[in-house]
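Sharing a structure below in structure tokens format, with a few things to ask.
With one protein chain removed, the remaining protein chains of the complex are shown where they sit.
By letter and in written order, the chains are A, B and C; residue numbering begins at 1 in each of them.
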Amino acid sequence: MGYYVRKILGFIVTLFLVSVITFLVFQILPGDPALVILGVDADPVQIEALQRTMHVDEPVVERYVSWVGSALHGNLGISFRYQKPVSGIIADCFSVTALLALFTLVLTILIGLPIGIWLAKHDKAKYIVPFSLVSQLGVSIPSFCMGILLISIFTVKLRWFPSLGFTPWSQNPLACIKGLFLPSFSLSLGTSAVLIRYLRVSIISEQKLDYVRTARSKGLDENTVLQRHVLRNSLIPVITIFGMLVADVLGGSIIIENVFSLPGIGKLIATSIATRDLPLIQGLVMYLACIVVVCNASVDLLYSLIDPRIRLL
Amino acid sequence: MEKERKAILEIEHLHLDYRIGGRFCHAVHDVSLTIHSGEILALVGESGCGKTQTALACMGLQPESAHIGKGKIYFEGRELLSQSKQQWNTLRGKGISMIFQEPMTALNPLVKVGKQIEENGRNHGLGKIQARESTLSMMEKVGLPDVGRLYSSYPHQLSGGMRQRIIIAMALINDPPLLIADEPTTALDVTIQKQIMSLMKTLNKELGTAIMLISHDLGVVSHLCDYVHIMYAGTIVENGPVHMILNKPLHPYTKGLLGSIPSYGKKDQRLDSIAGIVPSLENRPQVGCQFYNRCTQRMASCKNISPHATMRDGHMVACHLYPEEA
Amino acid sequence: MKRNFPLRRYFSNIHFAIGFYMVMTVVSLMILGFFYIPYDPNAIDIAHKLQGATTAHILGTDQLGRDIFSRVLVGTRVSLLIGILVVGFGVLIGTPLGALSGYFGGKTDEVIMKVIDTQMAFPGILLALMIIAVFGTSLQNTVLALGLMSIPRFTRIARSGFMKYRNAEFVQASRARGASHARILVLHILPNIVPELLVTASLGFASAVMSEAGLSYLGLGMQPPNPSFGKMLSEAQNYILQAWWYVLIPSVAISLLVMGFNLLGDGLQSINQQ
Partner (left out) sequence: MRQHDILVECSQLVKEYKGTRNKPVRAVHDLSFSIRQGETFGLVGESGCGKSTLGQLMVRLLEPTSGTVRYTNFQDGRGNRKQEKAMRKENQIIFQDPYSSINPRKRIGWLVEEPLIIHGIGKDAQERKAMVCSILKEVGLDDSYLDRWPRELSGGQRQRVAIAIALILNPSFVVCDEVVSALDVSVQAQVLNLLQELQEKFGLTYLFISHNLQVVSYLSDRIGVMYLGGLVEMGDTEQIYHHCLHPYTKALFSASVDAFDSVKEDLLLSGDIPSPSRSPSGCPFHTRCISCMKRCIEENPSMVEVSPGHFCACHLIQGMNT
């Protein structure tokens, strides 16, 4: 039981630190924050009003406590630009990013899992060397470059996919999938290359372990050894990688949404930075970071459910 | 007296090579040995002398990079090296079982130990209930307490000695005529080592399983085995009944090996060690005696002519000091 | 013979060799740029905008008629400079933190690792975006933001290395011999993890270049008119219907650098493991 208590405590501490960092970064604005936000030529009345809403005169700790307190109640402040609650704006955009991330992860598994297993089974230089160079391409071509290249080929030249924009799932699922395919594909190239690499290494190193030799000495054939023993054990470290991939996908979506003009969180971040809409940025950052922390915590949990060794440690 | 016994495993002139830098380097060179039913035979040597490679070849588990050049292995009269993958699979675990050195890593950490024993039975045709029953009875036979509970525990919950017992139970569940044990006690503490050794001796008597024991420890061998083969750099240099080898060693390497073992009896004496180390695969001579470079009694003929095994005083030795008698 | 041997070992690794040539291609473009640039990279010539490759403009011109080749030559400087500064930042701060964390363990380790782990909660370039949102866009802020982002990877590698060797027998033995902590840290353990740090630096370089391109693609990196690959890409995207090849040029440049350093890192890693 101690394991879970420690994990939960760690989870809470991480969330706390995330909120402190997010809060503090926005406190070290050079100069008068209200002036910075509204610009030097702003109306003095406006500046004063803003200063009041930002509580600049209170001590930092108090401001932090009240900020976290209202954040816990779902209140992340008011966006300067939209003059609407930040949480509402985020909620509107989140479905796009969530769908994009989900699509990307599904594609990653569909591409990564079979190739990784196949490569581990055929561990020969003539397969590995060309593949590892191709996978390097997947990792190294930034997803936004890949996205633009895909647009120029499939949208501009071949006209297979609609041009930019997003159709909500509720309106037309097929159009939604079509619209999200290119962005999630360009994201999943990198992530599946990472998945394949880890999976391959994990399977190969697992195959070298003594217990696999024991399994062979029982007279099990290669496929049974692979399925019943190797694969299950080598997927465990891959779970951790998958947790990291979720963060990667969310991070990548920030840029890719701008490439494909998807009205998600990433697009929102970019526009809000351009307009210096600080409460909105703060809320978005906090929101994304919390998702990542929650994902990592669930990966830990999953890990402990699958691996009997962990609970005792 | 030994003629009455049936030969179970016969290795004839086995050669096993690795390709290093375009050259074939032998890990096992012209090894021949026979194991009779119910016998415990030991293969003794320092690390890198090819004893594990020989054993793996009998199981068809040698690394993919290994190349078996010449030689035949017969198991109950059937030639093994030419058989198909499928035939190997039916043989392993039922005809010949093998246990390995590291009990800590030889079990799948994510599968209950009972299931791992059972798997070997199921794989060789036992039904579900039957397999479970014989798993439990086998676990009792190897001296495990509270088998019902142990059946569903995971390897990390057991001590090294218990794991080695589990592995032995797994190897013997199909009642194989031959068990190959590769350093089964090396990784264990001495008092636990003693437990496992006496267990193996009991099982050998009760079940009649022949055992091929691979060890570097002549002490272990002397108390467990009937017959010993001493290996050096891929060749068998001397073999014979264990008391003969220990009391009247003939080959200079065997003498050196025995002289190197420290004991209370040798207190305040220098140990008669052998100079140098076992040569690595690349540095082994193609012809001549493998022990030439470290031998204190070497002669000119040792360098160029490989010695043949000759019978002396009731055991075989491959050394030019003991020429073939006409 | 003695000098020749290590190099042959490196170049017989296909990843290292390809990566090396890729990086050298970009570096030699940069060096060329110091001596010879065909046109002023910021000179506007609307009459010749969006031209394909010609003998006058070997990579064509952009939407304002600027010579793309000249802009690429200058753009390499920015990418490489940012890469070097960011990796330097990460190594100089991350390694000592990791060393302390791994070597001394205990509470020090817990605190440092908690902060480092927290940083991992900000996915991708989010942390950098946050810093730029607050401090504004400039070269220094880009380096600061990406540098902060690159600290964790160095801390982790250094930590696991120092942890691995903290209780190694040779370290224990030299401690018993009276060697000071500083001596053990610097002379005994550090040389053992330099190879891994080199791998990390190479991979970190690749990711710094990639992130910088991402930032400037979003318009939050180097400010116009200074040429940078990310910015070129976002400009090119607007003219994708008229000049599809234009997007290729910055894409290839970024990918070449990123892949070059990734391959170098991979190659070094497998050489280390031999």
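Everything that follows uses one rule, which is that a contact is a pair of C-beta atoms (placed from the backbone, for glycine too) under 8 Å apart; a residue touches a chain by one contact, two chains touch by 3 or more.
Small disclaimer: the values here were computed from a predicted structure and weren't measured.
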**Complete:** Touching the hidden chain, out of B:127, B:208, B:262 or B:314, is B:262
**Message:** Touching the absent chain: which residues on chain C qualify?
**Reply:** 168-170, 172-180, 183, 187-188, 191-192
**Prompt:** If the missing chain were put back, which residues of chain B would it touch?
**Reply:** 46-47, 159, 161-162, 189-195, 197-198, 216-223, 246, 256-267, 270-275, 277-278
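In the analysis below, only the chains that are shown with their structure count from here on.
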**Message:** Taking the mean of the CA coordinates per chain, how far is chain A from chain B in Å?
**Reply:** 53
**Asked** Once you find the CA centre of chain A and the CA centre of chain C, what distance in Å lies between them?
**Response** 21
**In the complex, chain B residues that touch chain A** = 59, 61, 85-86, 88-94, 97-98, 100, 102, 105-111, 116, 119-120, 123-124, 154, 156-157, 167, 170-171
**Prompt:** Contact residues on chain A for chain C in the complex?
**Reply:** 10, 13-14, 17-18, 21-22, 25-26, 28-30, 129, 132-133, 136-137, 139-142, 144-145, 148-149, 151-152, 156-157, 247-248, 250-252, 254-255, 258-259, 269-270, 272-274, 276, 278, 281, 285, 288-290, 292-293, 296
**Prompt:** Along chain A, where are the residues that touch chain B in the complex?
**Reply:** 209-211, 213-221, 224, 228-229, 232-233, 236, 306-309, 312
